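As you look at this complex, bear in mind that one protein chain is not there, while each of the others sits in place.
In this document, chain identifiers A, B, C and D correspond to the written order of the chains, with residue numbering beginning at 1 in each.
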Amino acid sequence: MSPTAWMAWPVILPLLGAVLALLVGRKGVRVVAGVASVATFTASAVLTWEVATRGVLRQAIGGWGPPLGIEWRADGLAVLMLLTIGVVGPLISVHALDHLGDREDREFLPLWLFVWCALNALVLSADAFNLYVTLELVTLASVALIAVRRDRPGLDAGLRYLLFALPGSLLYLLGVALLYGLYSALDLGLLGQRITPGPVAWVAAGVMTLGLCLKTPLFPLHVWLPPTYTGAPTPVTALLSALISKGSYYVLLRLWLEVFTPILDWQVGQFLGVLGAAAVLWGSLLALSQSQLKRVVAYSSVAQIGYMFLLFPMATLGARTGAVYLVVSHAAAKASMFVAVGNIHQAVGITELGGVQGLAYRMPFTFLAMALGGISLIGMPPSGGFIAKWILLEESIWTGQWWWGLVLLLGGLLASAYVFRILRGSFLPLPPGVTVRSIPLGNELAPLALALIALVLGLVPWFPLELLAVGTAR
Amino acid sequence: MSPFEVAQLPVIAALGVPCVLLLAVVVPGWRGWAMRLAPWAALPTVGLALASGAPVHWKSILLGMRLYAPDEVTRTFLLFTGVLWSLSGLFAGGYLRESPHRASFWGFFLSTLVGNVGAVLAQDIASFYLFFALMTFCAYGLVVHERTSEAARAGRVYLVMALLGEALLLAAFFLIAGTSIDLPLREVPRVVAESRHRDLISVLVLVGFGVKVGVVPLHLWLPLAHPVAPTPASAVLSGSIIKVGVLGWLRFLPLGHASLGGVGGVWATLGLVSAFYGVAVGLTQRQAKSVLAYSSVSQMGFLTLAVGLALGAPEAAPALVVAVLVYATHHSLAKGLLFLGAGVLPATGRGGWRGVVVLVGLAWAALEIAGAPLTSGAWAKLTLKSAESAAHAAESLPTWLSVAAVGSTLIMARFLVCIVPGASKEGKPGWGVLLLSWLLLLVADTVVFLRPPVGAEELPELVVAKNVVSAAWPVLLGVSLSAVALASRRWRAWRVPELPPGDLLWFVERLVHPVWAFMTREVDEEEPGPEEETWGDRLLGRFARLRSTLLHEADDGEANLRQLSHVGLALLLFLGVFLYLVTRPPG
Amino acid sequence: MNPWAVYALSGVAMFSVGLVGLFSHEHPVKRILASNIAGSGVLLVLVALARREPTGAPDPVPHALVLTGIVVSVSATALGVALARRIARIDATAKAESTGASDPEAGGGSA
Amino acid sequence: MTAALLDACLALCLPLLAWLVLRTESLSQSVVLFVAMGLLSALAWARLDAPDISLVEAAVGTGLTGALLMHTLSWTDERPPDVAARARHRPWAVVAMAALTGMLGWAVLSLPSDDPGLTREVDAHLAESGVEHPVTAVLLNYRGYDTLLEIAVLLVAVLGARAVNPRSERTTPEPSRDPLTGELFRMMTPALLLVAGYLVWVGEHGPGGAFQAGAILAGGGVVALLTTRLGTPRMSSWRVRWALLTGPLLFIGAAVAPLFSGRALLEYREAQAGTVIFVVELALTVSIAMVLWMFFPGMRPARAERSGKEPS
Partner (left out) sequence: MNTWLPLAVLLSSLLPGLVIFLLAEEQRVLRTTLNLTAAGTKLLFTAAMAWGVFRGRHYETRLPFLPKADLVLRADTFSLLFIILSAVLWFVTTIYAVGYLEGTPHRSRFFGFFSLCVASTMGIAMAGNLVTFFLFYEMLTLSTYPLVIHRGTPEALRAGNVYLRYTLSGATLLLAGVALLYTLAGSVEFTEGGALDGVVGHSVELTVAFALLIGGLAVKAALVPLHGWLPVAMVAPAPVSALLHAVAVVKAGAFGITRVIYDVFGVYRVHDLGVLHPLAVVAAVTILYGSLRALQQGDLKRRLAYSTVSQVAYIVVGVSIFGTVSTIGGLVHLVHQGLMKITLFFCAGNLAEELHVHRVAELRGVGRRMPLTMAAFTIGALGMIGIPPVAGFITKWYLGIGALEAREPWLVGVLLLSTLLNAGYFLPILYTAWFQAPVEPWAPRRSRRWEVGPALLLPTVATAVLSLAAGVFAGADLSPLGWTKLITEREFRP
């Protein structure tokens, strides 16, 4: 098989896995899902190796050239996202198997495989409409996942998420329609070459950015995130915060850096930057004021997403590297935090902050996972978060927009406030009358593995950074 | 340089023996025999004084420790220090047989001895400061030995003044040392003479060591410390510890290298004032030991006078230095005799042959201090007068000295009046060792007078009639005056007002105490009191209130943001602002 | 104006109505309807673009996109409706239990 | 002239109708209006020479969705409309709509008016695509990958809808006592199957295809559900699963095959392109029919006496 062929497997394998899992019915779901996961991960790894050695790979699906057919492009950024999804996703699903009942398993696994297929397709695709379809697939699968437990909060969360995500997608689709109308091309590369400032391009850019900001979600439009994350079962929340919300951010990043660059000038970037900064402050403030563990971590997601939007005012290669590195380390760190919260909920049954008391002795691995995850969220050195914060900080000073640096530093302080507010409790003795149900080791090791990824990202950053550099030669 | 040549052995022994004994006393196991050997700790110093050692230079100790230089000053000081310490040690052996804190006394006794001997031997600034500090702090242990409240107060005053003195000395040493870290003492006078801060250094050295010597405004601790300290301790304190101050002057002042007229003049007058002030206040004292203390203050006044003159007239400096050495030796041994005598008399009692011997000895020592002809006192005063005349000081100086001599006689008489009637007829058991050590000191005093390590050429002068007369009339006048005073006192018509020891101290204490109380105001509170409202805590309080209101605002903000219509509005605004910014011409 | 612009404008209008409707009604079914309307609005714009050239066959690509769009919006609507129905069922049974009516079987309850 | 009048009137009615759907208070009324709007939009597609779309819109967009909504209405109770809130919002809503239409309209109107788009490229490669009808060519060959993902979307939707509906809810339908519907269904079924078959076949070279046929079949299925003892297809029976999943499996197989012979994903050989597309389309029709049919949860549980209100 030719190297470009390897680009197909990361998408096809999970799809095939999902379909077979549905087909096999009650008994063999776990086996099929396991095999599919391993296969997909190896496919992603091989593709990463191909891209790392050969550089950017492109494949025209169905053999048709860009204007007519859809084209796949795998550059450093895409492949790094593939790896992140391939590593963080399965770890969360391993945790989900023990966390959810066995009935839910039969529905969780196929849906997760669909999400995996959609995310891989989204990351690789370079076609505007195809991105719409992948976004929709991700959204619908997430809605189904959120409501998998059929309990009232889950259903509410699912419906709210659907009714907020749909307008986002429709706005995006309208943008695609306008672009097609003017340039009669759907491939991002072609669009990037043909784009010229004009009412159609501006409105299309505006509408698409708005749609994706609603789905990511950015600050003023973030209101659906906390209730949805709290209502959904914890492993699904982990998937949502770590990977699914990154999908729409990834599309926005591609659009801004490859398509709309000529028509978007300094002010618009600052506008998104200001909203990002507001998100950081607002998210951190609210995280501080919450009493429920899951809501604190949810609002911290709002804040972390704010950091990612600091990329747009700077829009340099360095800023892109920093933002993407933040995406990757945030995925690992946030997933470990949510999974750890799930463990606590399962073991102690308390959702308030008090649930953490005595954690350090009862469940040392979960505590360590939350600690390492928290440290990465704050951006303290031995963590991936620090590397991202460092690169963004340097970039902000280099481009002379030092105020984004201030936002980063202040955000770090606020983050440390709410992270240590959680961790502090774990040193207190166990509250009286609380019995700790023992949870399977697999459950405890999953968050630790995720947290260790965040740590390794902090200690050995040169490999991902080199990978990110592939394909930016343009 | 091999660790040590044979010639250096005595120097090492002089310091080493007391150190070893000190360690032995500290370790409970060896405490027994160590305390028995302790009195002989100072013998190696006497041996070193008589024989001669070789300079020692240990580069790796402290900042390059240098010990022993074969000059007059060191030899003289070693002699009288060694003699006084060993005999006081012997005396203490008997004196303290039954007192409870013997171990701690011997510990502090030996460590002060090490400090004293070390200070004399030290040949570089850092080592000198080391031994000087060691002596000062361990002498504190001797002063508060009795553990009474007066002892505590005396100790506190002594320590505070000593610390202030040492701070000034430290500043002086910094100025002297300059860039060369370990400067041998030999070059110090020359360096000081040539340095930019010559006058500042001289003043600092004069005042710094002045605290130890007891020059008038700085003497406040002396009359407090002597009465409370055990007798051998006060003997050593007055005899040799005070003399280290003088040693400091001789080592660090640019005597003979530069002439500081102004400073010298002031210091000389201060010396004279001390002489008279000591006598005046001494006469008002009731306790024998405080009288002796004030007598020391006045005697030291003479030395201060000599040093002041030496500063003023560099050409006369060598003669004055010799005079100072002679006077110091005389005063150390004579004052030792008086102090130990004050301790021996109650033990042996006034009656019997023992009483007579002690009384005669005390009278002889008193005469020596008063400067009676043919005594070491006369010899010391003679060398002083001849040196001062060489320094062509003010003509009226010799007369002043004679008047001061009268004062000395008066204060000696005062001492005898205090000590003799007080003692009981028959003494107390265990007087043997005390009497032996006192007699040995008497013998040593006369031997040193006859075979002086320095200033021997003045001896023949003593016999010259003119000098005998000039030495005799002040003593006679003093004796007659005291006889008259004694007689008049019998009719109780006239009582001498009693000044508390440490005279000016009560005034200084009024000043210092409130400041100290303010600075340590919260120490005594039982629990750490309300967390003191530092500006930091107020800030934190305000910060916490701000934080909670901010969080509530955020919650409300989030609640109304969550309303659907507001989200719709946000969408519309987002698009509107985006389009406005995009369509606006850049810049 | 030529016909396609009229339809495109009406598509845009439908989209606006749908979008604003989506954010001004609380009832889930109403909001699902609004999202459907917005969806068909966008699709109308797309199809109108295909017909800009008066003669000859219209541009097939937007047609294919619209076809996919319709299928996607139908699946979204179906999922939304299913969720809304389920929530309504739970509320109905909860209300029934709270008013004392014995409704043993209906209590689906959360698994 | 009349065509322009028709277009103008249609273009005006659609947004108005939409606004009406959302403004009416009662749900059932809005659903009915929604169905009407769907039909009108089908007419609009026809006017814009998009027969495929109008067919799908009519069958799926309006028919099935309308039925689904009607069905759901019977379950959800009328939530008391808070008229006050609605009143307060209305002026703002109108302003917002106007602003939004203005902004988007400004962009739409500045699009070039006679842009052929990709018509020429599609016609140029039509020969190699193995089908004559350009829309089917785009749908299943040029942008076949979109359709593959779209099938995944359908599967996810049905999985989500079924998962949310617990088995205990599904009821065993008892035959409706009304003879008319029974007879109607028995007459209609053969015609239905014929039309569906024709549509799949005609897709090769005319408007039609898997989606339209699937929708028709699903319509039949729903009628069967409402009228006869035929219960809703349950995922637990293997027959339903196989019917549902053969389409996607075949499509994936067809997509992956070229990979092993050095060609890109979904790159059929020119020769067999036509046949492959037809086979895949056939299987997809069955799957789509199953999916659309399974969206229906079946009758309301007869036994549960709903408190008070009889189903309207």
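The criterion applied here is as follows: contacts are C-beta pairs under 8 Å (C-beta built on N, C-alpha and C of every residue); 3 or more make two chains touch, one makes a residue touch a chain.
Model, not experiment: these values are computed from the prediction.
Going by the touch rule at the top, give the shown chains the omitted chain contacts.
A, B
Using the touch definition up top, pick the residue from B:Leu23, B:Leu50 or B:Leu163 that touches the left-out chain.
Result: among the candidates, B:Leu163 touches the missing chain.
Of the listed residues B:Phe77, B:Trp106 or B:Tyr129, which contacts the missing chain in the full complex?
Candidates B:Phe77, B:Trp106 or B:Tyr129; residue touching the omitted chain: B:Tyr129.
Among A:Ile263, A:Leu281, A:Leu353 or A:Leu465, which one touches the chain that has been omitted from the display?
Final answer for the missing-chain contact: A:Leu465.
Considering the whole complex, which of B:Arg36, B:Arg97, B:Arg147 or B:Arg584 touches the chain not shown?
Of all options in B:Arg36, B:Arg97, B:Arg147 or B:Arg584, contact with the hidden chain holds for B:Arg147.
May I ask you to list the residues on chain A that touch the chain which is not drawn?
360-361, 364, 375, 380-382, 386-387, 389-391, 393-394, 397-398, 405, 409-410, 412-413, 416, 420, 424, 427-429, 461-462, 465
On chain B, where is the contact patch with the chain that was removed from view?
Listed in rising order, the touching residues are 58-65, 126, 129-130, 133-134, 137, 144, 147, 152, 155, 159, 163-164, 167, 170-171, 173-175, 177-179, 181-182, 516, 519-526, 528, 534, 536.
Rule of thumb we're sticking to: only the chains that are shown with their structure count from here on.
For chain A versus chain B, what separation do you get between their C-alpha means, in angstrom?
79
Any idea how many Å lie between the Cα centroids of chain A and chain D?
31
Two-or-more-chain contact residues of chain C, please, as numbers and ranges.
Residues 15, 18-20, 22-26, 32, 45, 49, 59, 61-62, 65, 68, 72, 75-76, 79, 83-84, 86, 108, 111 of chain C each touch two or more of the other chains.
By the touch rule stated above, which residues of chain D touch at least two different other chains?
Residues 89, 96, 100, 103-104, 108, 111-112, 115-118, 122, 142-143, 146, 150, 153, 156-157, 160, 164, 166 of chain D touch two or more partner chains.
Flag every residue of chain D that touches chain C in the complex, lowest number first.
Against chain C, chain D makes touches at 3-4, 7-8, 10-12, 14-15, 18-19, 21-22, 27, 30-31, 34, 37-38, 41, 44-45, 47-50, 52-53, 56-57, 60-61, 64-65, 68-69, 72-73, 75-77, 79, 89, 93, 96-98, 100-101, 104-105, 108-109, 111-119, 122, 134-135, 137-139, 142-143, 146-147, 150, 153-154, 156-158, 160-161, 164-166, 168-169, 211, 291-292, 295, 297, 301, 303-304, 306-307.
Within the complex, which stretch of chain D touches chain B?
That would be residues 89, 92, 96, 99-100, 103 of chain D.
Which stretch or stretches of chain B touch chain A in the complex?
547, 550-552, 554-555, 557-558, 561-562, 567, 570-571, 573-575, 577-579, 581-584, 586-587
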